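Everything on this sheet refers to the single structure shown next.
Removed from the display is one protein chain of the complex; every other protein chain stays in position.
For chain A:
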Amino acid sequence: MAGWRRAAFVLAALLVAAGLAFGWALSAGDLPIGFREVFAALFRGADGMAADVVRELRLPRAVAGFVCGGLLALAGALMQVLLRNPLADPYVLGISGGAAVGALLAILVGLAPWLVDASAFGGALAATLLVFGLAHGDGSWTQTRLLLTGVIVAAGCGAAVTLMLSLVTDTRLQSMLFWLMGDASGATRPWPALGVLFVGLVVVMPVARDLNVLARGEIAAQALGVRVQRLRYLLYILASLLTAAAVTLVGSVGFVGLIVPHLMRLAVGNDQRLLLPAATLAGGTLLTLADTAARTVVAPEQLPVGVLTALIGVPVFLFLLSRNPR
């Protein structure tokens, strides 16, 4: 059977898919650019308007979409193992809520875009720490308690967001709504988030088999030599950081974090050693495709990318579910 050989094959196929998605993202738009010109702009340092559009506009945006999708899918897969709940997504513990409160506050008082990003990241971390502190409380740390605390904090953040939306009436409302729906057009600096994604994978891959064991129950995992408590802290911190980086970069894009890990689980099985990198690649590819579609389908208008991820993800998911009734 040689599990790793199958894993290598699946990952290679997903890499090719990601490459194709990038090719489309870089060539499609108001100004169609051929694959050959895209290649020249990227690797041969070509000059001219087309090359500038590829390098300055489309590449950062495509990378932002890919990184955000990868971050959310990886974070979702980790949350599902952490909470041992297949319905968990990266936002279930209130991280996106905290980020939204931070970002909307910054927009409300009229801060510069990079401060909005910083504020979103700060809000996400604040929510993470709040949930962790409250759930940890007396030292016991059951996932039910963690989940309930997260849901309550998320509900509180939701109320704060609604309050802020109702307070503004001018153009700030538009930017708030766009932030909430997720928007890659303003993401001109995707490289730090790419670093976070890379570090996340490097940290989590060595413990991927431990996660397989953890999915079989905490006591069984402990008896099999997994340091359960330490692993759960690591999962929580990592999933939170990944999610915070994603929502800071693009905003609260829905469905990717829930559906992509599921999709990959149905397609390639539940071995975390394959599932985690596969979900990362698939999430990135899906969001790159969705974002490219969002800016080209009704050009020059742009659709919120979160709407498209839902439109693509939900039917595909339902199809796989009906085909594979387990």
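Some observations on this one:
Methods note: a residue touches a chain if its C-beta (ideal position, glycine included) is under 8 Å from a C-beta of that chain, and two chains touch if they have at least 3 such contacts; residues count from 1.
Just so we're on the same page, contacts and distances are computed from a predicted model.
Taken from the listed names "Peptidase", "ATP-binding cassette domain-containing protein", "Phosphonate C-P lyase system protein PhnK" or "Protein translocase subunit SecD", the protein name that UniProt assigns to the chain not shown is "ATP-binding cassette domain-containing protein". Of A:Leu129, A:Ala220, A:Ala267 or A:Val314, it is A:Ala220 that touches the chain left out of the display. As for the chain not pictured, it touches chain A at residues 1-4, 84-86, 206, 209-210, 212-213, 215-217, 219-220, 222-227, 265, 269-271, 273, 326.
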